[in-house]
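The complex appears here minus one protein chain, its other protein chains still in place.
We call the chains A and B, going by the order they appear; numbering starts again at 1 in every chain.
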Amino acid sequence: MDAVLIRTSRREELVNVTEHVEAAVARSGVREGVAVVWVPHTTAGVTVNEGADPSVARDLLAALSRLAPVSAGWEHREGNSDAHVKATLVGSSVTIPVHDGALALGTWQAVFLCEFDGPRQRRLVVSVLGR
Amino acid sequence: MDAVLIRTSRREELVNVTEHVEAAVARSGVREGVAVVWVPHTTAGVTVNEGADPSVARDLLAALSRLAPVSAGWEHREGNSDAHVKATLVGSSVTIPVHDGALALGTWQAVFLCEFDGPRQRRLVVSVLGR
Partner (left out) sequence: MDAVLIRTSRREELVNVTEHVEAAVARSGVREGVAVVWVPHTTAGVTVNEGADPSVARDLLAALSRLAPVSAGWEHREGNSDAHVKATLVGSSVTIPVHDGALALGTWQAVFLCEFDGPRQRRLVVSVLGR
């Protein structure tokens, strides 16, 4: 298990962490297997989507805010229920095949830490399995 | 592969199953790896979110019911299309790193079986990989 700390800078933000995941795969020595990217947080998530055009990440955040608005008559009193809902919609982890010692990402794919209740310091965990 | 039966008590419910998953990890003997928690059902899911305050689970169910209402002109005739949609939004599994023989959960994280068309008896499957 490998881990890195990521400091986010806004309440909602998609941080491209592909380099950190690639580095963890390299450190693991695994050539064929999978990498599990995990956040041990309940108001953040991990997703894979387009990394080339930053407008895609902004559209993702806008879409999620329409699906789970900050104010929607939530019961939880901390004012961040929207962030908890987004964490479950996006998910706390992604699992990516590793081939020839590298992530089997498509041309446009990047791995994003999804901050939904920042700014905070977040922990990004990478577990690489295989041989 | 390890499995446990969970009896749900309402149509929609989040059941904290963290103890069952921890027990399966202990039985597996794996110290470093990942645990895959899986439901072999199409109207239930698995998610990781806050376990401390039960209002978070209620907010999650409320949010999902706004995203996929019971009645929304669905084509499927069994009256549970909302449950199928929620299963896909939440997902049928979570994959959690295992470190030092325990789930690498954050302070506030718990694993939930998500019942969307109960009450029923559900099967929760745990596969632990690693060494």
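Keep this in mind: a contact is a pair of C-beta atoms (placed from the backbone, for glycine too) under 8 Å apart; a residue touches a chain by one contact, two chains touch by 3 or more.
These numbers come from a predicted model, not from an experiment.
Seen from chain A, the chain kept out of the figure touches residues 32-34, 47-50, 53, 55-56, 58-60, 62-63, 66-67, 89-91, 94-99, 104-109, 129-130. Annotation for chain B: contacts to the undisplayed chain at residues 1, 36, 38-42, 67-68, 72, 74-78, 81, 84-85, 87-89, 91-93, 95, 123, 125, 127, 129.
As a working rule, only the chains that are shown with their structure count from here on.
Chain A and chain B have Cα centroids lying 19 Å from one another.
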